[in-house]
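The complex appears here without one of its protein chains, the remainder shown in place.
Chain naming follows the written order as A, B and C, and within any one chain the residues start at number 1.
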Amino acid sequence: MADPIRIGIVGASGYVGGEILRILVNHPKVSLAIATSKQYKDEVVYRVHPNLRSFTDLKFSEPKVDDLTSNCDFVFTAVPHGQAIRIVPSLLGTGLKIIDMSADYRLKDPVAYEHWYKFTHPQADLLQSTVFGIPEIYREEIKSAGFVANPGCMAITSILALAPFAKARIIDFEHIVVDAKIGSSGGGTKPTIGTHHAERYGVMRPYKPVDHRHTAEIEQELSKLAGEDVKISMTPHAMNMVRGILCTIHCFSEERLTVPQVWRLLRDFYPNSAFIRYVKDKKGMGRYPDPKILSGSNFCDIGFEIDERMNRLLLLSATDNLMKGAAGNGVQCMNLMLGLEEREGLEFPGLHPI
Amino acid sequence: MADPIRIGIVGASGYVGGEILRILVNHPKVSLAIATSKQYKDEVVYRVHPNLRSFTDLKFSEPKVDDLTSNCDFVFTAVPHGQAIRIVPSLLGTGLKIIDMSADYRLKDPVAYEHWYKFTHPQADLLQSTVFGIPEIYREEIKSAGFVANPGCMAITSILALAPFAKARIIDFEHIVVDAKIGSSGGGTKPTIGTHHAERYGVMRPYKPVDHRHTAEIEQELSKLAGEDVKISMTPHAMNMVRGILCTIHCFSEERLTVPQVWRLLRDFYPNSAFIRYVKDKKGMGRYPDPKILSGSNFCDIGFEIDERMNRLLLLSATDNLMKGAAGNGVQCMNLMLGLEEREGLEFPGLHPI
Amino acid sequence: MADPIRIGIVGASGYVGGEILRILVNHPKVSLAIATSKQYKDEVVYRVHPNLRSFTDLKFSEPKVDDLTSNCDFVFTAVPHGQAIRIVPSLLGTGLKIIDMSADYRLKDPVAYEHWYKFTHPQADLLQSTVFGIPEIYREEIKSAGFVANPGCMAITSILALAPFAKARIIDFEHIVVDAKIGSSGGGTKPTIGTHHAERYGVMRPYKPVDHRHTAEIEQELSKLAGEDVKISMTPHAMNMVRGILCTIHCFSEERLTVPQVWRLLRDFYPNSAFIRYVKDKKGMGRYPDPKILSGSNFCDIGFEIDERMNRLLLLSATDNLMKGAAGNGVQCMNLMLGLEEREGLEFPGLHPI
Partner (left out) sequence: MADPIRIGIVGASGYVGGEILRILVNHPKVSLAIATSKQYKDEVVYRVHPNLRSFTDLKFSEPKVDDLTSNCDFVFTAVPHGQAIRIVPSLLGTGLKIIDMSADYRLKDPVAYEHWYKFTHPQADLLQSTVFGIPEIYREEIKSAGFVANPGCMAITSILALAPFAKARIIDFEHIVVDAKIGSSGGGTKPTIGTHHAERYGVMRPYKPVDHRHTAEIEQELSKLAGEDVKISMTPHAMNMVRGILCTIHCFSEERLTVPQVWRLLRDFYPNSAFIRYVKDKKGMGRYPDPKILSGSNFCDIGFEIDERMNRLLLLSATDNLMKGAAGNGVQCMNLMLGLEEREGLEFPGLHPI
């Protein structure tokens, strides 16, 4: 058997880093070499991610380029937005393969960083060559990539549902409403009064209801597929759960869409995509996509209805925001970049009930 | 002091009936005379509504017209859709004042019942004379009414947010998206596999995502205000809480709307409405409407944002579905019909945290 | 009508202070004069307690003795443990009536503060004269008191269930197990990783499972009633809700207890106590005490079972930790101290369902 591929995770005490750790402790082809965290330096990993007790005795270490280049074959950077730009270039220069989980390399247009993220991107060239990490759209590019930018959780959940229809250009590109619902893990590990259990429990709380940053990624990818400008109206809501995203996407069309036509567009767009499931049934609890059953799984469940009265195409897209919305998708990209089976380590079915 | 007004509640073991009971046990001007329930006949009320222990020793009785007419001055009918049409006429003939909490008298057009509710309405004339029970819109009509149809929970929550803009005709009437989120109490008391805790907990579950029946009421009222046909695209979602509705309403406009303009339209439309609160703040937990803090209160909290990129007017409207969305609004109507102070019995502020 | 009594609340941005505010905005005999908060100085109260929007325009002010003595007739101190000892004496000297919501004056024995709270109490004399604020036990003392120490939330919930049996001396005082379950609001407003929604949601988390500080209050009161040393084995658990305490109390007895005997001991101990409800039924959702239905209400619901196999007396006691467990009980004491009707402002029945 080949030696395991050595993995480093920069920013491993966060929820995305922790989920990458969780997947990789059971991944048959890799070994965990380094998990960095400034805050928890020298602590065992399972003190922060208590589910990993008995799975690894790894300790968090401070992030150091030398350590990563000497001891790793592959690195995930899972640091907050605006910090990856300070780390990635030094690692990339050493020939390490890298997936960045932050937003720092998702957008192609440097100007967009000024508009949406309020900073001037110092590596405009790198933006162009970075592969946007959606295997269902860029599988071949990812296979040969050395550097991949993993999409945002609400972005990938929205894009996967909308892509076939953007490409087919059968929806009105001025009136796409993405009404997103998301659990608290999407907000990261930093305690604030807004994430304090007594305040956060039981909410239906809109946040950043206009101009949310994930808009930029979604519009970039849909416009590329459509060959023209696509705009979206996005409003996220903090909901009373920890994991999960549901994107309810309201589209309108001029022409009269039919159910078989929508099915065909979906199936044709995703010919070999094990992590896309179509969920549309006449009965049962699983009639429509619902992130409730996706915790720990890497699926994007997509469903739809046609509202004939309104010429509305309703798309429903659900993921576990930490899995297909982040770490799971990242490991899927890693598998492709390393020539491994795409689904390796990602076969957990999710739980029912939960 | 005047004798208390004697109240009867038909269908008092349901959640709406129980909430009317809960409000009225502390209402200074009324007394509870009759609470009917076929299923729980002869049981004390607090065995079904355990919060009422020590507040009333009333027992459920079978619904009988004679009992109601002899012992009540005012009756709430809180029975399932399709059953009120069998009860209301016999009570109305006796001169009792009545509020019907069901959908049976909300629509003006008898044909609409065939389309949305799949039955032929036997009392088409009554539909015309019934007052639609939104005090903030029909206060004077309600004051002089003998019979009021209380609106649906998602309907009133949507209408209150949209009414000023429908009347002002400044939004695109073809692209109004109502994305509603609702707690489990909106579905009533009947246990099914879909409401079973292990299945219902933690969901983000779209249900009846196109052609939901509340659409009819909303379109009726908005069209009346606009003086032309208004259509809405509505998708409700079952969410992981018991009480509360948030309607996220995405509208589009041709012209460029301004924040002061939107404020003005809201304020002008609701000049003396104690239960409409505007919630739009730059900081704090209460930046936008959130039903979390509305449990037990009769408010409709309304907020908004303008999405300049999209010419989108985002309206946010939150209620407790059993209060302003049902029982609380019903008691507010009752107060008006009885010449009482509109807020009597409805002053509970809601809880924080909860 | 008499002028309203002017109330000051020191520490009004916390959950207990906020709940006192919530009760008092609707209390017919008092007016809110001062609400202090260092952190939120000059902010409107409803920015912190969003349920109070439209109920008060009061702003938080810095706590100043002069302001309180000039503008208030009655003061609640709702500051963290160890801070009240620095405030109370200066206020008490001015003749203000005061209820302290903290633990600083609950214990009679100064040595106990060193053991349980790790500080030397600077006002040992005051401890002796302070009335322990349980109206159901010390009603007459509270009526004539100028200073009352409000009990801890788990303490009062436990004491109310155990008091009749401690006094009757029919349980084994060496084997009393108090297994407490509590919502997150009991932990206050300070965000930490432990209260972060993603970490705190869905827990069944024991905390301070031995030597919890409320033990001291419970043992003090039960020993006084029993006339001998009573010890308790207490273990609290953080549970997945915001409000509510359930104390499951396992007692053992030498003799064979009977159901009528237990009923009689309870009824005899609480002859005129509107906020004690006995909850023991053969059917229905409200068969046993459950804090689910107590949110916002001031009840302590008490139930029991006799386990004949084990000679075990199982006591079940439920409160809303912010109401009968804190603010509601405080207002009940205030009513007594001011000669008002004991239940004034505290008649909310709680909600069902919720």
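In this section, contacts are C-beta pairs under 8 Å (C-beta built on N, C-alpha and C of every residue); 3 or more make two chains touch, one makes a residue touch a chain.
Bear in mind the structure is a predicted one, so any value in this text is a computation, not a measurement.
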item	value
Residue in contact with the excluded chain [from C:R47, C:K181, C:R277 or C:K324]	C:K181
Touch criterion as defined above, residue of C:G244, C:G296 or C:G350 at the omitted chain	C:G244
Contact with the hidden chain (one of A:I193, A:L338 or A:I354)	A:I354
Absent-chain interface as seen on chain A, which is shown	15, 18, 22, 25-26, 46-55, 184-185, 242-243, 274, 277, 279, 281, 283-286, 290, 293-297, 299, 347-354
Residue numbers in chain C that touch the chain omitted from display	174-175, 177, 179, 181, 193-194, 198-199, 201-207, 209-211, 231, 233, 235, 237, 239-241, 244, 246, 248, 250, 252, 285, 288-292, 305-310, 312, 314, 316, 318, 353-354
Absent-chain interface as seen on chain B, which is shown	15, 183-185, 187, 189-193, 195-198, 200-202, 241-242
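Just so it is clear, only the chains that are shown with their structure count from here on.
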item	value
Averaged-CA centre spacing for the pair chain C and chain A, given as whole angstrom	46
Intercentroid distance (Cα basis), chain C paired with chain B, Å	36
Chain A and chain B: spacing of chain centres that average the CA atoms, whole Å	39
Overlap residues in chain A, where contacts from two or more other chains coincide	193, 198, 201-202, 241
